[in-house]
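The structure's right below; bear with me while I get my questions together.
Missing here is one protein chain; the remaining ones are kept as they sit in the complex.
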Amino acid sequence: MKQPSHPHTEPEAGSQGRRNFLKRLLAGGAAAAAAVAPEVVCARDTLQRPPEALGLLYDATLCVGCQACVAACKQANANPAEFTAVDKLWDTPLDTSGHTFNLIKMYRNGTMENKDAEQNGFAFMKTSCMHCADPSCVSACPVSAMTKNPLTGIVGYDPDICIGCRYCVAACPFGIPKYQYDSPTGQIGKCELCRHRHKDGHYSACAEVCPTGATLFGRSEDLLAEAKRRLALKPGEWTTMPRGRLPAKGETPEQAAQWKGPLNQDYQAQAGAYLQHVYGEKEYGGTQVLKLSAVNFQKVGMPDLPPKSSAATSETIQHTLYGGLIMPVAVLAGLTWVARRNVVAEAGEEQDKQGEA
Amino acid sequence: MAKQDLITLESDDRIGAAADRLSMDRREFLQFCAAMATTLGLPQGADAAVAEAVANKERPSVIWLHFQECTGCTESMLRAEHPTLEKLILDVISLDYHETLFAAAGHQVEEARLAAMKRHKGKYLLVVEGAIPTRDGGVYCKIGGKTAIELLKECAADAAAVIAIGSCASWGGMPSTIPSIPGATESPTGSSGVAQVLGKPVVTIPGCPPNPYNFLSTVVHFLTFGKLPAVDEKGRPKFAYSRLIHENCERRAHFDAGRFAMEFGDDGHRKGYCLYKLGCKGPETYANCSVIMFGDAGAGTWPVACGHPCIGCTEEGVGFAKPIHAMAKMKNIEPSVFLPRIVEEKGIGATLGSAAVLAAVAGAAAGAGAMVAKNLGLSHQAAELERAKQEGKQADETTGA
Partner (left out) sequence: MSAHHPAVPVGGKLLNTATAVCGVLIMAMLAVLLVRFIFGLGAVTNLNDGYPWGIWVIFDVIIGSAFACGGFSVAMLVYIFNRGEYHPLVRPALLASLFGYTLAGVGVIFDLGRWWNFWHIFWPGYANPNSVMFEVAVCISAYITVMWIEFSPVFLEKWGLTVQKKKLEKVLFFFIALGTLLPMMHQSSLGTMLVVMGPQVNPLWQTPVVPLLYLLSAITVGYGIVLFESCVASAAYRREIEMHLLQPMAKIMLGVLGLFLAVRLGDLVVRGALGHAFAASLEAFFFWLELFCFVLPYLLIGSAAARRNPARLFLAGIALMCGAMLMRVNGFLIGYDTGLGVDHGWHYFPSIAEMLVTIGMFSVEVLAYIIITRRFPVLPREEAAAAH
């Protein structure tokens, strides 16, 4: 968009035809500028997990479906129970919502005889924020109410900033940010890995209470290594499973003292018949919450995502078009130049007319 | 009196006599019979049958053998309270041989056993307490010069039924555990359960010790119906061993809410939270301790109530095999009706009202559009006609000219 400095810029002398040509060129350029192919100058790569990123590892084969994590999550986040059954006795949300940040859902097939079997079986799946390395919700939020902590990588939400546009709800491929439609001052509700409890030494409540270590808290890198260790085991092989919090590799006692609770809750359990896939390792550039399952991830509600994040695609387009406002300003300059000539001419004509009248 | 209700039995003399024999008043006796019928999971009306059987039938002869054991099962039986079980085992059954309880000793006792076996041939109940050592020809346990194996086979031959009481008799129990010596593959004495030695299934009442009521109910069932109650694949009566302790545990709500004692004496432990993380074997142990409590200690006491995790004593491979602190494997991972599906129908689709409003709006818009288009079309037609006329005129004029 360097049209204004075109060598043929000689406004007074230019013939009508050439002027028109130039103008069209300019305007055409403006239109083209607004639609420039995305993979140029400002291409933004998919972001990766911060090195100290915190997360969870959910192992569906260890999950017993007790929903202790659901109850603990409600308590930790002071959320009310949600009733979907007629008796209104039990907290029975059908999905995560503005008041339910964590939920165990169940895959059901046929006779449901065997756990973790795709045919005639059943399987559990935890539904909560994946804490993407490159979150769509953070990219979408117009006012930075949804932010990703550069250190812990936790995707946090600030209701005092939020305008309630729900673009994050629409953008998230996991359907995680949820809005409280039942309130005139509704907020977005989502898992924030219990970051409000971290200062008291408490890690994510779901991992803290999980009786079988199906939900494990720790650094994403350590969790990924743990997940890969499990995938390397033979199904049914006895192994030591950590529970609660997975200590970071090379963790010092001082670092460990940051967190409450008994350090070593290891126990012996059998490895599941895992699919050879750590969900969240590469999806959308990776997520800080990782999942293992014996049943096809799509069947238990986890979307099939490419390694490139939508946030990267979207921001590449945006920054290509508006990076440093260079292109808009250039187009504006061109448009102003053209409009000035045309409007002035017209104002003159109008004056002539008025004069006649 | 077969088809009578329990309440009408109260005035029956025979019931009165039976109650007297057990040092109970009539009502207590009937309550006991009703409780027994309930423990057995029998249908309504069976309580009367139980009362009738206890009052009238000839007491079954019982021969009680002791092998590799601690006598805990017997001790537990003796400490039962409702009614005092020593009355019961002496008056409901005819205990013809029991090494611990017999005042006599030596040859006298052995003679009594043989006499009872002869007198009640094919009708007596054989109860076995303790494991049977099988290694080295069973030399590790001998009574009256006979090995446990010989004694068991001898007594079992003419028994109407064999009941293995306690975990030791059921599968070998504590004596059958493999010592933590490198290279050890079996227990030092080759301790085995009754069924293994006899080579046929028997009724087992595992537990360390087992609940006396489970034993007594089994006997009463035999007394009432002339056969043993339905059992599972391990020989355990289904009325007592078909449910996991975890299912009816008084601390279950804490498990479901994720409230766990993490260490003995910690805050959660003091508050009575779930003991699963301390190694409670409730989720993998089939027994009715959480319903009728353990033993008959009274006052709602059983290990879990006292703050100690269940050790799984009724479960082969769990009790005495798994360390007490080791995590239980959840056996009841059963699909809960409360868990949402992966896909649940949510939101509000089109209703008749909303669809009608939308249709009305669309219809009105289409109607208005059509009307405007029609008018425009008509005026266009008129204009075209006018133009055609004018053009025609012009043409006429030109041709005319």
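Which chain is which? They are A and B, in the order written, and residues in each are numbered from 1.
The criterion applied here is as follows: a contact is a pair of C-beta atoms (placed from the backbone, for glycine too) under 8 Å apart; a residue touches a chain by one contact, two chains touch by 3 or more.
As the structure is a computational prediction, the values presented were derived from the model and not from experiment.
Q: One chain isn't shown here. Among B:230, B:306, B:343 or B:385, which residue touches it?
A: Of the listed residues, the one touching the omitted chain is B:343.
Q: Which is it among A:59, A:82, A:95 or A:116 that touches the chain not included here?
A: A:95
Q: Among A:102, A:152, A:287 or A:310, choose the residue that contacts the chain missing from this document, as touch is defined above.
A: Per the contact definition at the top, the residue touching the missing chain is A:310.
Q: Of B:17, B:157, B:178 or B:358, which residue touches the hidden chain?
A: Considering all chains, including the one not shown, the answer is B:358.
Q: Going by the touch rule given at the top, which residues of chain A touch the chain that is not shown?
A: 19-20, 23-24, 26-27, 30-31, 34-35, 37-38, 95, 97-98, 136, 138-145, 159-167, 169-171, 173-175, 178-187, 284, 298, 301, 303-306, 309-311, 313-315, 317-319, 321-322, 328, 331-332, 335-336, 338-347, 349-350, 353, 357
Q: Under the stated touch rule, tell me which residues of chain B contact the chain that is not displayed.
A: Considering the whole complex, chain B reaches the absent chain at 343-351, 353-355, 357-358, 361, 369, 372-377, 379-380, 384.
The working rule: only the chains that are shown with their structure count from here on.
Q: Per the centroid of Cα atoms for each chain, what is the distance between chain A and chain B, given in Å?
A: 46
Q: Going by the contact rule at the top, pick out the chain B residues touching chain A in the complex.
A: Touch list, chain B to chain A: 255-260, 262-263, 274, 276-277, 326-327, 329-330, 333, 335-336, 338-344, 346.
Q: Residues of chain A touching chain B in their complex?
A: Residues of chain A touching chain B: 64-69, 71-72, 85, 90, 92-95, 103-108, 112, 115, 122, 124-125, 205, 209-212, 243, 261-262, 265, 267-270, 299-301.
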